[in-house]
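Inspection log for the structure reproduced underneath, given as structure tokens.
Every protein chain except one is present and positioned as in the full complex.
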Amino acid sequence: MKFPWEDLVPREEQELYRAAGFGKKLGVGKRPALLIIDVQYRTVGHKPQPIKEAIAEYATSCGEYGWRAVANIRKLLGVFREKRLPVIYPHVALKNQANGGRFADKVPNVMTVPEKGYAFVKDIEPQPGEILLPKNHPSAFFGTPLTSYLIDQGVDSLVVTGCTTSGCVRGTVVDAFSYNFRAMVPFECVYDRSQSSHAVNLFDIASKYGDVVSTDEAVRLIAAL
Amino acid sequence: MKFPWEDLVPREEQELYRAAGFGKKLGVGKRPALLIIDVQYRTVGHKPQPIKEAIAEYATSCGEYGWRAVANIRKLLGVFREKRLPVIYPHVALKNQANGGRFADKVPNVMTVPEKGYAFVKDIEPQPGEILLPKNHPSAFFGTPLTSYLIDQGVDSLVVTGCTTSGCVRGTVVDAFSYNFRAMVPFECVYDRSQSSHAVNLFDIASKYGDVVSTDEAVRLIAAL
Amino acid sequence: MKFPWEDLVPREEQELYRAAGFGKKLGVGKRPALLIIDVQYRTVGHKPQPIKEAIAEYATSCGEYGWRAVANIRKLLGVFREKRLPVIYPHVALKNQANGGRFADKVPNVMTVPEKGYAFVKDIEPQPGEILLPKNHPSAFFGTPLTSYLIDQGVDSLVVTGCTTSGCVRGTVVDAFSYNFRAMVPFECVYDRSQSSHAVNLFDIASKYGDVVSTDEAVRLIAAL
Partner (left out) sequence: MKFPWEDLVPREEQELYRAAGFGKKLGVGKRPALLIIDVQYRTVGHKPQPIKEAIAEYATSCGEYGWRAVANIRKLLGVFREKRLPVIYPHVALKNQANGGRFADKVPNVMTVPEKGYAFVKDIEPQPGEILLPKNHPSAFFGTPLTSYLIDQGVDSLVVTGCTTSGCVRGTVVDAFSYNFRAMVPFECVYDRSQSSHAVNLFDIASKYGDVVSTDEAVRLIAAL
């Protein structure tokens, strides 16, 4: 197995991080929750397409990169449901005049995604009893009751999936790390529009904030709990 | 002028972001504050050295990358002081048994930096009346009273400098964005250990969270307020 | 005019606070927002009734105490709308298995309020463009994007109305104070089930966290902006 950043971050820099002692493993914790972030049609489109075409449907789409991840998230979701571990869906709340803020300034197209784009992708949509967490900002923790949910449910660790790697996934992992939850990112379960940004953000996470693993390893670790 | 990511993020991906409408400018706001994050000897060493040697002094050092930024921050700091705009020093609080948390697990070497490494770099050290903000986590907002300070002082925007680009700078900019403050990053005033991670994090910021500008442009914009 | 606590908090204690220098005035700020907290049928019932009867309809009802406040809030709301100042409705989100937490343990009856109880009281219901802010916890700031809204809209002060004085109003005022927003509570616009708790919480607020004024004074102050 190869990590997405191996051919992108110069070998010399990777060695520097190792020499300085970055990137130790956190492990999985005793009671992880699964976060499925922003897997709404607005980030994948209504069918798999190359991203260049996909952004014509939704400017926020990651196209087929997203659909590939959906298939992997599905596997992981199955194990979490079997184990009756918490499954949480942080997702972009319908944008309106009031909640645009700096996001509307920076990426005006986020404001014009039609309402059907906000629907959850059917293949991995929430089941009754799973937690829906609307949000306005990148991190699933910011301006939401996520911390309270996790404390209530005795959660000590998170498996973070969805999109984008360099946006809401990254922001959520950094906040999880700051709250002292253990975070794990199965790299085939997260997606982004830029593959270089995707890779480097995974490198940052693996070096400083959480564990980056394959889907298979994540499935194995959760199944073994 | 060339942005650090221009030769690193594939041209095709940069075009994709433009086509999707990412990366609009926020502008500077009416009352910016300057954040100088973690410019302590632990991140630059006691004298400029190539990073490979620098990490032998402090595992957390960015070596001469840091010293180059210090000279640029100094220019910017001069303008903020002249204009009597708020200057804030978020900085790593002395690590101890109690505040290590996941950071201690992930990068054990952060726990053994000797106390003298926590001193502010003299060239740009705080003056009386400037705000010291000790923190345990990447973002200067997390677990600190920064938001309250900014609201009290009527600040609407931040100029973010210091280190690391992919760590505390990135985390702080994302939180500033989420709180709806305008954030600006003069790219020669921030530093990191990996130059690829530095560049890609600046690309992420410029695309989604804040304005990335040269030191000269930042100086000009603040001087014009 | 007499404050609700004047006959309840011993004169000696009131003097003690004055002697120690508590209770100075904050004033109204330049751009206040109006918060109308939890004015849903679940807190007033579908018609005015003495509270003893009202709790048979909804255990969470304050009965006619609430209806009296609604009439006063209406006056204030009119001025805010005329002035085109922000109006925000923090309100209790529909309780479910996932968001009960300690509240469900402490007051189990909050979990069984029927859905129609969550509707806004028609006399002062939100208009298009006004901000709806669902919440699970007492303070309108906790686990919500309220701070981001206020910063985005350049708000520097809050006029806090609704219920309960000793619950969500108190919690919101303390957080507003902590964020360094100026808070003002028009005492006839807030309500509670216990009149002694109502009065003492207003005393606490007036002494330490915000300004307590009559509805008339609040109307006058806002109209004069």
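By written order: A, B and C. Residues from 1 in each chain.
FYI, a contact is a pair of C-beta atoms (placed from the backbone, for glycine too) under 8 Å apart; a residue touches a chain by one contact, two chains touch by 3 or more.
Please read all numbers here as calculations on a predicted model, not as lab measurements.
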In the whole complex, not just what's shown, which of B:42, B:106 or B:137 touches the removed chain? B:137
From the list C:152, C:188 or C:204, which touches the chain that is not on show? C:204
Check each of C:9, C:92 or C:160 against the chain that is not shown and name the one that touches it. C:9
Touching residues on subunit A - with respect to the absent chain: 147-149, 151-152, 154, 156, 178-181
In the complete complex, which positions of subunit B touch the hidden chain? 97-99, 101-102, 129, 131, 135-137, 142-149, 152
What does the interface between subunit C and the hidden chain look like in terms of residue numbers? 8-10, 13, 16-17, 19-24, 26, 51-52, 55, 59-60, 101-103, 105-109, 136-139, 142-143, 166-167, 171, 174-175, 177-178, 180-182, 193-197, 200-201, 203-204, 208-210
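Here is the rule we use: only the chains that are shown with their structure count from here on.
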Using the contact definition from the top, classify how the chains connect: line, ring, star, complete or other. complete
Roughly how many whole angstrom separate the Cα centroids of subunit B and subunit C? 39
Take the average of all CA coordinates in subunit A, do the same for subunit C, and state the distance between these two points in whole angstrom. 37
Which positions in subunit C are in touch with at least two other chains? 147-149, 152
